[in-house]
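Complex shown without one protein chain; remaining protein chains in place.
Right after this comes chain A.
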């Protein structure tokens, strides 16, 4: 993408990411991740893995798991499906970049602006998560990733550090509602 004069907004319709510090919990909107979905073509699993392993440094993660690599993260999102993520500054057209790598072994779709991402950090996130979703948070280990509902919104939750550092992916158009849910829950448990 060339330089162009159109200024982007974050999912919360701000120029800069919103950061909320509530008690020991920090909720930060993260607009800096480029996301591309990957869906393997029929019978091309091994070919896809062969093409991606040099890039990722390891195999794509299995069900319920995420892999964090140097500047790329991968989340299993369904059978033969993953989200790949990388800094948007490095990959302003990430889907195109990934398509170039995986060729016809997988379908790649731009998902960067389909989601709002909130990074949530704190000494103990269990009380917060108990109030917003039905995940057994205490049973989540580093690298676990799963879909769940938060107030009717289909979300992805990635556990970066058990009980202390998670990322919540929610539908971008409902970013304000999801943010409201997180902030009010955080205040409730603060």
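The rule is simple: contacts are C-beta pairs under 8 Å (C-beta built on N, C-alpha and C of every residue); 3 or more make two chains touch, one makes a residue touch a chain; residues count from 1.
Throughout what follows, contacts and distances are computed from a predicted model.
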Among "ABC transporter permease", "Transcription initiation protein", "Sarcosine oxidase subunit alpha family protein" or "ATP synthase subunit a", the omitted chain is listed in UniProt as "Sarcosine oxidase subunit alpha family protein"
From A:21, A:90 or A:187, the answer for touching the chain not displayed is A:187
Listed in rising order, the chain A residues that touch the chain left out are 1-11, 13, 31, 37, 39, 41-42, 81, 93, 104, 107, 109-115, 130-131, 133-136, 138-139, 151-153, 171-178, 180-181, 184-185, 187-188, 190
